[in-house]
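What follows is a short report on a single structure.
Excluded from the complex is one protein chain; the other protein chains are retained at their positions.
Chain IDs A and B follow the sequence of writing; residue 1 opens each chain.
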Amino acid sequence: MSGLMQGRGAWIRLGLAVAVLAACWWPRAAGAQPGDLTLVALTAALALSILAPGLGQAGRAVALLAMGLALSLAGGPLAFQQGGAEAGGFWAAAIAVWLGAWLLVALVAELPWRRGPWGLIAPLIFGATILWAWESVVRALDVPRVILPAPSEIAARLASSTDTLWIDLVQTFGRGALAGFAIGCGSAFLFALVVDRYPFLKRGLLPVGNFLAALPIIGTAPIFVMWFGFDWPSKAAVVVAMVFFPMLVNTVQGLAATEAMQRDLMRTYSASWGQTLLRLRLPAAMPFIFNGLKICATLALIGAIVAEFFGSPTYGMGFRISTEVGRLSLDMVWAEIAVAAALGSAFYGVWALLERQVTFWHPSQRGR
Amino acid sequence: MSRSLPVLTVTAVLIALWYLAVIPMNATWEYDQARRAGSELPFAEMVARTMAQERPVLPAPHQVVIGLYEQTVGCDAVGRRMCRETTPLTVQGFGQRVAAAFTSNRSLIYHAGVTLSATMLGFLIGTGGGILLAIGIVYNRAMDASVMPWAIASQTIPIIALAPMIIVVLNSVGISGLVPKAIIAAYLSFFPVVVGMVKGLRSPDAMQMDQMKTWSATGGQVFARLRLPMSMPYLFASLKIGIAAALVGTIVGELPIQQGGLGVRLLSGSYYGQTIQIWAALFAAAILAAALVGIVGLIERRVLARMGMKR
Partner (left out) sequence: MTKFAWAGMAAALGMTAGMASAQDAVTLQLKWVTQGQFAGYYVALDNGYYEEEGLDVTIRPGGPDIAPVQVLMGGGADVMVDWMPSALAAREQGAPVVNIAQPVVRSGLMLVCWADAGITTPEDFRGHKIGTWFFGNEIPLLNWLSQLGIPTTGGEDGAEILRIGFNVDPLLQRQADCVTAMTYNEYWQVIDAGVTPEQIVVFRYEDYGVATLEDGLWVNEENLSDPAFVDRMARFVRASMRGWEWALANPEAAAEIVLDNDETGAQTLEHQVRMVREMAALTEGSTGVLDEAAYQRTVDTLLGGGSDPVITRAPEGAFTHVVTEAASME
């Protein structure tokens, strides 16, 4: 019993034990989950979670791997082989799998290797658990497909519609979002340089820009579609409107981030405004500029998709999402949403990677 | 005066540019109409007409201002009786009209109130949830490792796609009206709060943490007396972003529910081609957002001053 309550995640382990016991003892109908495989796998996972903290590093890693495998074996039948007559035992087993995954994440988080790709293990386990829970609940509660489809259906639709998804991606991201991002961030950067040169503009423009940035995009998007037509230029215009102000604010803040001592040093070298800018203030501003670029990266794709809701040719991610809802093909809608989320995160990741290369010297880039 | 002069100058220049832009944007329609009527259109008359179109491509600033007035406390918005009995030129009359506007669904003030109620509720939920999540991330390594990337990814999902589905799912369990809108607002506002609070709760440096250790402070005391106070500036910065995000979320959430609110006014202006209605609702939303951010800023200055952290 002492192994049960030892170390991190003690309470979770206790909850896991209770849930596994409940799942084993609850009477179950024939053909309904939890089946024997699930119960055996759950018990194995519980045992492994008690053993793991006591092992050495390599042993612990193997034990956690085995525990992950056991939980997958337990959760798989719960999600995909439901018999339709699930009772309390099913929910106990489901809670057990959830707690087991939580425990696994807690134990994995303690492993010493967390830089680079190893850092992705815990979020992936968490994400996989959410997907598993979604699948199980949708099937167990018999949720109508036109309200919320199961992840397996969404994955199937993703696989079968790659050509449509690609055309939409090119239209929305390749044309609308990227063009808007480039124009918006580029012009915001240049504008920030101008604003920096003339402090009068700074005091006047930032409050007004604040107000203009508060105009809700839901209102400005139809107006831009009316002005710039139905194709990608209006989407790029919406993206420009969305990313201009955050990028401007961040760049202005970055340009002000140098210390007085550093600026004085440049004066002693009789550097001109341009030289000071290039050699001191821009490199010092890089952390803020990249912060702005990262924020704008996520905003760009969202802006392009929202703009497509208000008028577009018959392709594009926003178009597909809004019209497939009308056709009740919710699996296609979620497939598009998944692509949008993955794309947005990847675009964010590109800038985060670049940031690490360029601003390696900044404290925020050190490990914790 | 020196503080407002730059703002006033920039505003004046922008308004001048706006007036200039109205002419070419609305000119096409005027020339089209003249051509179909077979008549000539001199330049001066064309300019005058572009400033007074009913369905302009770009309404002139005065049209937007008049539209805003008419749709907040104008005669159409407050009802015939109020219009006859009060005048907006006196303080008392203006106040009476505003009071009447709160209950009339033809007035933007009423719709702003509807939007505001959902925004405040969503903002509270989002802030509360965000702070709790931030505390979890800072204190629990498992949560730190697993939840943060998904919180970032959640913001890449376009909420306008999810909003109708969230509302249908919530309706199917009997929750309708204010709460679904608030939940969508909370979805958009929790992320800035999480990011800001995580940064803030981690901002005490090693020296300060050691100091607390020398005083043998418990975990709770370290939280309440060191981490939480030091996170206040970050919290308020995020709150300003969060409340603007909550307003945007509410407007998005109103569209599928269609029970009043500025978002509904924005869209219904679009359906019936009433451009001025769109612009008036747009500016009302922006004014509301600016006011909310301003109020948070005021509270921030007071709180930080009392805590001795005046920036």
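Basically, contacts are C-beta pairs under 8 Å (C-beta built on N, C-alpha and C of every residue); 3 or more make two chains touch, one makes a residue touch a chain.
Just so we're clear, the structure is a prediction, and the values are computed from it rather than from any experiment.
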| item | value |
| --- | --- |
| Of A:46, A:154, A:225 or A:317, the residue in touch with the unshown chain | A:225 |
| Residue of B:57, B:99 or B:237 in touch with the missing chain, whole complex considered | B:57 |
| Touching residue (missing chain; options B:117, B:154 or B:268) | B:268 |
| Which of A:190, A:278 or A:328 contacts the chain that the document leaves out | A:328 |
| Chain A residues that touch the omitted chain in the full complex | 144-147, 222, 225-226, 229-230, 310-314, 319, 322-323, 325-329 |
| Residue numbers in chain B that touch the chain omitted from display | 29, 33, 36, 54-55, 57, 77, 104-107, 110-111, 160, 163-164, 168-169, 171-174, 176, 255-256, 258-260, 264-265, 267-274, 277 |
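Simple rule for what comes next: only the chains that are shown with their structure count from here on.
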| item | value |
| --- | --- |
| Cα-centroid distance, chain A relative to chain B, in whole angstrom | 24 |
| Touch list for chain A against partner chain B, complex | 9, 102, 105-106, 108-110, 114, 119-120, 122-123, 125-127, 130, 147-148, 200-205, 207-208, 210-212, 214-220, 222-223, 226-227, 298, 301-302, 305-306, 309, 318, 321-322, 325, 330, 333, 336-337, 340-341, 343-345, 348 |
| Chain A-touching residues of chain B, taken from the complex the two chains share | 3, 5-11, 14, 25, 57-58, 140-142, 144-150, 152-153, 155-162, 164-165, 168-169, 172, 244, 247-248, 251-252, 255, 262-263, 266-267, 270, 278-279, 281-283, 285-286, 289-290, 293 |
